[in-house]
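Note that one protein chain of the assembly has been removed; the remaining protein chains are unaltered in position.
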Amino acid sequence: MNLTGKTVTLAHGAGGKQTAELIGQVFRAHFSNPYFTADDAAVLPAPDGRIAMTTDGFIVSPRFFRGGNIGKLSICGTVNDLACMGAKPLYLTCAFVIEEGFEMDQLEQIAGAMEQTAKEAGVAIVAGDTKVAGKGQVDGVFITTTGVGRIMENVHTSGSLAKPGDHVLVTGDIGRHGCCILLERDEFGIEAEVNSDCAPLWHSVEAVLEAVPEVHVIRDATRGGVGTVLYEIAQESGTGIFLDPDAIPVDPSVRGVTGMLGLDPLYLACEGTLVMIVPPEKSDQVLEILRAQKYTGGAAVIGQVTDTETGRVVMRTAIGTQTYLPQPGNELLPRIC
Amino acid sequence: MTAANDKKHVSGAVEKAREIIATYRGPKIRIMEVCGTHTHEIFRLGIRSLLSGDISLISGPGCPVCVTPVSFIDEALMLALEKGCTILTFGDLVRVPGSEMSLQTARGKGASVRVVYSPLDAEEYAREHPEEKVVFLSVGFETTTPSSCIALEKAIGDGLDNFSLLCANKTMPAAYRAMMNTTDAYLYPGHVCAIQGLADCREMLDLGMSGVVAGFTAPELLTALAVIVRKTQEGTPFLVNCYPRVVTEEGSPEARSIVEQYMKPCDSVWRGIGKMEASGMELKDAYAAYDARKKYCLPVISGREAKGCRCGEVLQGACSPRDCPLFGRVCTPEHPTGACMVSSEGACSAFYLYQR
Partner (left out) sequence: MCVGLSARVVKVNGSSALVDASGARREVSAKLLADLAPGDYVMVHAGAAIAKITGEDEDEAQNLMEGLLTL
């Protein structure tokens, strides 16, 4: 079906024939699986044991960026949230709010990316919803995904479980998604080749947890970046976190961009990079496993959990002193001074 | 400077500098880091923890956001909310509280406020949006002012009639003179000196004031402090350029001449210090058409400072942020009361973020 030149109209959201056409041409064409039916709800086999469930809304401008689009992002975000709990992603639902006039072939590309990413992560998109909002009421398209996963046996991860002595890892270089979006918006005249790290990480996490179920914390360093996540963990677990800034992997171009704008990569969003906190005797093994996986080859140990400076993140500086990592808080603004 | 410039290996020279500032014993040496970027980097690098108890660092007034008076934000708010202007600004100013609200809050009320990296980007925005009345908030010291003038020159060349500057540019010499009794030596702002050369510092030397021009990396800051400690012990006033890879004797004559072409000195109010003669820059009368105050007939606004805020004393090194009753309680980076908490260069913000 050629969708070029066609746009979404309010009629596509009215529930009638055109709604059925939209779902048929765009969504069913991509999300086809036995659970995705025309009935009011998907009927699914219940998984054994504990399940994890999560939901996330996605608004991103621009919708298409180096390394992904809002569709891929909407799958990765929910898959990775489940993965952080040690849950194998099983089922996903998605709800679209589409602006009147949105181009069909863009929608098609977004759905295509969702299909591909879901397939890669091994998750089935089992139900969806489409609403069309009047021109100007939404910015292009908003997507909300909800996911259910089965938690692996013997796995218990939580931000409250970080223990003094644990090693702090990141699964790859940090801040790339945030930096990529900043560049794509082209507000500051800076050019650099930075791809979003947007990726589904279940397979990396699964490989780690199969060998090392004792991992204490896994967390997705999305909004607010690694710095924000580390502060959350320090506060939830009543520990301190000491970082070695030299060990934090940052893409040189990301460093260049953040240097120009006076920003810190620790506060830029990642969409395919997790923070893991593991018992110290397991960190080499976890690192080795991560480095052999597709999206986590750049994994690194960046610091350690302590029983001092509780609730804080402390940086060891290049000259051997210690300072607090500034607490996250505000909208990131480039500064001259 | 930023983390990108940190070096991994600390050389023998840097070790030696570190030893000098750590082991100094003697009469108290008070050093004012004039520049806010120095304040920020000194905190970020944890340099204060390396200093002997006989050396104290005072965070000076060299943060353009911190010394910009409340009334300037009020003027920008009036342009945005009442005159229908689009405000383009450096990110630093967006959260600074005016008498009633900040530009960020005003944005929520429909004001058009955009953050730019350079004044030249503001000029480009004006060129691309001829239907909008674009005002660039021109703040900053000698380092930043030339960029505003380059943008103005470009706007004139492009024949723009929708671009103007709201100026609160400041110059350092009056502040150097005003602060000289509060401190024994200045850590002069490296990037102001990159433009000005060493002339302003030599004038201070003639008045008996010591100082060194310093860069922003760990080796540069440590050696600059060590030089101050050693030279102070010698007893005669001194001036040493510790940043010769960037700062030359004569600076950038090109930068000074473009500023001179478009701007003239004026008296200027520094938040916390008060009005100082010839300490600011404003557009020359010939460029009144690009002066937002004149173009949009702004009335004289007297801003209302927050009650209890001791930013003024902090800026003069008369008290530590911790001495302020608002610090960390009412006044935090998320909800700043005073300007020293807003800018990441402000002494209060640096204390709060790195040391509290």
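We call the chains A and B, going by the order they appear; numbering starts again at 1 in every chain.
FYI, contacts are C-beta pairs under 8 Å (C-beta built on N, C-alpha and C of every residue); 3 or more make two chains touch, one makes a residue touch a chain.
The shown structure was predicted, so the numbers you read here are calculated from the model rather than taken from an experiment.
*Asks:* Just name the one of B:152, B:185, B:198 or B:227 that touches the chain not displayed here.
*Replies:* Candidates B:152, B:185, B:198 or B:227; residue touching the omitted chain: B:227.
*Asks:* So one chain is hidden, and I want to know which residue out of B:24, B:72, B:125 or B:141 touches that hidden chain in the complete assembly.
*Replies:* Checking each option in B:24, B:72, B:125 or B:141, the one touching the absent chain turns out to be B:141.
*Asks:* Based on the whole complex, identify which of B:247, B:298, B:331 or B:348 touches the chain you can't see.
*Replies:* B:247
*Asks:* Could you tell which one of A:253, A:283, A:296 or A:323 touches the chain left off the display?
*Replies:* Once the missing chain is taken into account, the touching residue is A:253.
*Asks:* With the missing chain put back, which residues of chain A would touch it? List them for me.
*Replies:* Chain A touches the missing chain through residues 188-193, 251-253, 255-257, 259-260, 262, 335-337.
*Asks:* State which residues belonging to chain B touch the missing partner chain.
*Replies:* Touch with the absent chain occurs at residues 1-2, 4-5, 7, 9, 11-14, 16-17, 35-37, 62-64, 90, 117-121, 140-141, 143-144, 146-147, 150, 189-192, 194-195, 215-217, 219-220, 222-223, 226-227, 230, 234, 240, 242-248, 251-252, 254-255, 258, 345.
What we mean here is this: only the chains that are shown with their structure count from here on.
*Asks:* Give, as an integer number of Å, the spacing between the C-alpha centres of chain B and chain A.
*Replies:* Roughly 38 Å, centre to centre.
*Asks:* Can you name the residues of chain A that touch chain B in the complex?
*Replies:* Per the stated touch rule, the residues are 187-190, 245-246, 255-256, 258-262, 264, 317-324, 326-327, 329-331, 333-337.
*Asks:* What part of chain B is in contact with chain A in the complex they form?
*Replies:* Residue positions touching the partner: 2-8, 10, 14, 18, 36-37, 43-47, 49-50, 63-65, 90-92, 94-95, 104, 114-118, 121, 140, 144, 218, 222, 333-334, 343-345, 353-356.
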